[in-house]
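Written below as structure tokens is the structure these notes are about.
All protein chains of the complex are present and in place, except for one that has been dropped.
We just call them A and B in the order they show up, numbering each chain from 1.
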Amino acid sequence: MYKLKGVFIVFLFMFFTSGCWDYYELNDMSIVTAIGIDLTENGYLITLQVANPSQIAGGESGNGGDEAATVTYEKEGRTIGEAIGNLMFQTPRIPYLGHKQILLVGDEAAKDGFYNILDYFMAHTQTKKIFPVVIVRNGKANDAIKILEPLEKNTALNIKGMLETTAINNSMISNRKLDEVLICLFTEGRHPSVSSIEITNITEKGEKTENISTSDPESMLIIRGSAVFIKDKVVGYLSDIDSLGHSIARGTVNTINITFPCDDKENFGTAIISRVKRKHETIIEKKEVKGKVNVKGDVAIVEYNCKLNIENPENIKKVEKQINKEIENIVSNTIKTLQEDLKSDIVGFGEYIYRYMYKDWKKYKDNWDEVFSKMDIEPKSEVKITSVASTKKVIKDVKNDGKEE
Amino acid sequence: MKKLGVDLKKNIDFIKDSTGYGPDLVIKEMIISNNKINIVFNEAVADAKFIDRFVLNYLSVEEKKIKKGDIFEYLRKYIPTHKTTKLDNFDNLFYSLMSGFTIILIDGYDEALALETKAQLDSGINETQNEMIFKGPKDGFSENYQTNIGLIRKRIKSEKLFLEEFILGTKSKTKVGVMYVDDVVSKPLVKEITRKIKRINIDAIINSNYVVELILENKRNVLSDYIATERPDTVAFNLLEGKIAIIVENAQNIIIIPTNFFEFFHSIEDNYQKVINANYTRVIRITAFMISILAPGLYISLVTYNMEALPDPILMSFASQRAGVPLPTILETIAMIFTFEILKETDSRLPTAISSSLSIVGAIVLGQAAVSAGLVAPITVVVVAISGISGMISSYMDMRVGVRIWRVIFVILSGFLGIFGLTMAGFLFLITVSNMKSFGVPYFSPLAPFNKDSQSNGLAITNKRKFKMRDSLTARKNQYRTGVR
Partner (left out) sequence: MMEKKNNVISSFQLFVLCFQLIPALFVSVGLSVIFSLSKQDTWIVSIISAIIGVIPLLLLIYIINYEPKKNIFEKNQILFGTIIGNIINFMLFVYVFLMVIIVNISVVNFSITQYLINTPPVVISTVIVLVATYAVICGIETICRTVEAITFIAIPIIIFIAINLSFQFDFDFLRPILTEGIPPTLKHTFLFISYSHTPLFLLLIIKKDDIVDKERYKKFIMWGYFFGMFLSFLVVFLTLGVTYPKIAELYRYPGFYVLRKIGIGNAINNVENILSMHWLYNSFIFLMFGLYFVSVYVEKIFKIKKKKKLNIAIIILAISSIIISRNAFGNPAIMIVFFRDVLPYFVFGVLLGLILLISIFIFIKKQKKNKAA
């Protein structure tokens, strides 16, 4: 017992004299909130966005004032690790990569390949978070990071917030996090896809605080569609509507916001579909591969500018048919784009074969993309209108005394 | 062991020499029926009025009635005090003299009479001041040995409540009583305890914990293995569970052994409420204990080693708070803990008049000024304050002071190795606690030798324990409360 105490006291002295090894004080570290990766001739250009805590924090210890909430550093290097290491020349503190981040990948870097990026971020110990990835569609990540926007004081939270709101309300977003990209890369029969953002109006003013002091900023970041990969390289982009179709087919939807035309193709109605259940399957009949996508859900009509009287049950069925047709249109457009322009199966028909019909997969494994582009895929949607609007008639009808024109 | 001689003068001279014949020693001479009698008592500890009114009065009035004959036997039979004993040696004589007895020495006899005439030198029956409850009785033990026993006896009127008495301490000669309910407790335990008590060899028993610490083995642990209480209802409840109470003269606290770790988080008030409400309170108590030990260590390891476990807004807030602080986190936490302890200690020893102003100074200095001056971060003050206040949740003082060292051990180990160190400190705590045994009952039961029957009063109390059955670990003989007496 005495000896144990003696050893313990020796440890106490060790602690006080030699310092601790993994002990990092919070004010010795700079908290990185966003990383941008761009391609250069020699290697990579890394842009780090570091948060200034006193501007962001609550409580009485923050200063108000004109300081920007974030600072940006950039450096080049042959590998990502070297570039981050070179950044040490600029920052007074150790960059701490372990906290909430977003990864912005520039257009060219994405087209060059994702393997290096994945290797660094998934294997490195300090970056323990699994964070979202977006690809900058029409420019460099360098520019995108530097744009300041109000409401959220740094870019990471900004983009993350945009992703989340879009995902919940519109479902136009596909794979969001880095590890899902990794999973897709390892899955046989499916290629990954990642959301993409676009910078509107790239000007110099976007990087200054003047951008936030007006209520109508000149440069903004918006989310637009998604990027499509083959293996680990980006080959093209989908538009917003096509992303929606992809989400429906792939199944990562929460609620869908659909606008469908009426009979006369001039007026539209909008509906929100919730509790979406979908299934996609691949059927092999006599060496012919066919695909099917089934969608079911509950519809609530938000706005209806057509002339049908929706109290009539037959009219409701007509409206359902219109909605269904619209959904099928969206999905088939998406698939057509995927099949013809991009030739990449991001929905996962190949994956279905790999999982459920393993023996047949060996035949199609090597050239699945070509098989996919010739596949015959039929979407089918059977949504039902479940909730009734709070008004029994459309307001326009009441004004016209209920006469149908 | 000098025996009394027949010669009165020699006896009195010996008494005067041995005690130094201080002014509080009263020696009164009387002559009754041609016998010289000396009445000796110590004015400080004997009730002088009683002696005047009853003893001396009797002796003077009845003088004529005392015939020639055996005056010693006559006095022994008829003198109106409730307790008379015969003494024949000086050790017993001095003990009786200093305990407040009146000694009657008769010339020509080699025995003396001792009459019980003790003065009451204490405060009577007080309200409990250290263990407050709302709903139960509020009388508490005082320093009077007989009153304490009386308070227990009036709650357990059974004839099976035995009392064994010992006199310990070579100079203090304190009376120590051991009480137990004979048909519930286990006899080997009683025999063991009494055997160990008889072998105690010390000069003075100043307070009741001396007795217990001399018979128990765990002297080096910070957590105590006995309960010291000042409430009679707690003692009565525990006696009926099969435990043993030790009452010490001049001590206000009564010791209950054996005990286990979870008893420190029980309060007798749990028996006075509905079972579910009492369990809710118990959950809060144990959670508070864990918070008190773990909170500073967890704070240090989260802020310096595992920063990614903190949510975002908290991380930003901490980072901005720590920007101007000079000390590293661990030293700052240790400094705050010690400051808090200093504040607590000074506050408890000062008289009430000064302590109220001191607490205001402490609050302002530590709470406001130190934070504004940039010496400490506000979050450290919050964490240490929560930990300190949660540590006071136990009803017994021993547990409150026991957690302090463990808190510091946790802080040091977690500052050294992060969450890993915190886990190691937790292991150390569990090993130490599991190692203690309190008279055959393992300290961490009923959780660590998992005893399903005893669970009814371990972490939570159940109706079965309250109304039907006793603790199976200590009540070996008679486990049912209901039915045959």
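FYI, contacts are C-beta pairs under 8 Å (C-beta built on N, C-alpha and C of every residue); 3 or more make two chains touch, one makes a residue touch a chain.
None of these values were measured; they are calculated from a predicted model.
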Touching the absent chain when the full complex is considered, from B:181, B:300, B:343 or B:417: B:417
Missing-chain contact, candidates A:318, A:355 or A:384, resolves to A:355
Given the contact definition stated above, which residue among B:31, B:342, B:405 or B:430 touches the chain not shown here? B:430
Absent-chain contact - pick from B:312, B:347 or B:398: B:312
Determine and list the subunit B residues touching the chain excluded from the picture. 186, 188-189, 192, 305-306, 308-309, 311-312, 417-421, 423-424, 426-428, 430-431, 433-435, 439-442, 444, 447-450
Touching the hidden chain in the full complex, which residues of subunit A are there? Just list them. 1, 3-4, 7, 11, 21-22, 122, 125, 128-130, 179, 182-183, 186-187, 354-356, 358, 361
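The definition used in the following text is that only the chains that are shown with their structure count from here on.
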How big is the gap, in whole Å, between where the Cα atoms of subunit A centre and where those of subunit B centre? 67
Given the complex with subunit A, which residues does subunit B contribute to the contact? 220, 303-305, 307-308, 312-313, 315-323, 325, 328-330, 378, 412, 415-416, 418
In the complex, go through subunit A and note every residue touching subunit B. 1, 11-12, 15, 20, 22-27, 29, 31, 51, 53-54, 56-59, 61-62, 96, 98-100, 128-129
